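Some notes on the structure that comes next.
Removed: one protein chain of the complex. Kept in place: all other protein chains.
Labels run A and B following the written order; every chain starts at residue 1.
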Amino acid sequence: MMTIQTETIVLDSEGKDEIFDITDSVRRTVSASGLHSGIVNVFIPGSTGAVTTIEYEPGAVQDLRDALERAAPKEIRYAHNEAWGDGNGYSHVRAAWLGPSLSVPFESGRIILGTWQQIVVCDCDNKPRSRDVVIQVMGE
Amino acid sequence: MMTIQTETIVLDSEGKDEIFDITDSVRRTVSASGLHSGIVNVFIPGSTGAVTTIEYEPGAVQDLRDALERAAPKEIRYAHNEAWGDGNGYSHVRAAWLGPSLSVPFESGRIILGTWQQIVVCDCDNKPRSRDVVIQVMGE
Partner (left out) sequence: MMTIQTETIVLDSEGKDEIFDITDSVRRTVSASGLHSGIVNVFIPGSTGAVTTIEYEPGAVQDLRDALERAAPKEIRYAHNEAWGDGNGYSHVRAAWLGPSLSVPFESGRIILGTWQQIVVCDCDNKPRSRDVVIQVMGE
């Protein structure tokens, strides 16, 4: 019998491309659901956050930040900044490009990930805030 | 009891990175489904379209277009153009990179989005056409 369970976790973020490993939270949510197999969808509300996977070690995390800085540098001109003055034009571009959603399968109550693959949230915004992340488990 | 409902909307697009805010369409589809909680999956058929979220104001939208132009400029050499002569090599690269699918959770019949976060379709192609977008609601 298929069903859905939704949980929200809160991250205390410094912003500035802080990247959070939320794999354990996702694992716990799937395990607590009691479901055997299905999909867990991870979604970040907010237009300056993103979700993806990476090997969560300081080097790879920094390399991703560096690549985003090359593609959408903090210090160039952004039309968003000129209109709104909040200085986070680069944040919107990076988050939209990385994307706010991720869908990971699970079987036998365990999410299917590579050995060195973690589920991460990237807060691309330029100031601290608490950020909600929605973890939705759908399965049977 | 879980179920699925699928709807297709049609966008009248100019191409050339026209970006459409389809949040209201997604909201209406979820509301009309009568479902309480679940996932709405937004997918664009076609290899030159993409789906993501952004703050839909002219500045941020232009900034995303500018970043895509830096990463995959219209005017450089593309092997696709040399083989097919249709001049939209950059469109394929941008769309594949942004990605054609997005999954957004909903609860109590309402999609969970940030205050300034809209669901958008980016038509990366280089000519006008009508574009289908599939909105699929799965929930209970």
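One rule holds in what follows: contacts are C-beta pairs under 8 Å (C-beta built on N, C-alpha and C of every residue); 3 or more make two chains touch, one makes a residue touch a chain.
From a predicted model like this one, the values you see are computed outputs, not experimental measurements.
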Hidden-chain contact residue, picked from the options B:Leu11, B:Val30 or B:Val93: B:Val93
Touch criterion as defined above, residue of B:Ser13, B:Gln118 or B:Gln136 at the omitted chain: B:Gln136
Residues in subunit B touching the chain absent from view: 2-4, 6, 41, 43, 45-47, 49, 71-72, 78-84, 89, 92-93, 95-97, 99-101, 103, 134, 136, 138
Residue ranges of subunit A at the interface with the undisplayed chain: 2, 37-39, 52-55, 57-60, 62-64, 66-67, 70-71, 97-99, 102-105, 107, 112-114, 116-118, 120, 138-140
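Keep in mind that, in the parts below, only the chains that are shown with their structure count from here on.
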Chain centre separation in whole Å, for subunit B relative to subunit A (CA means): 19
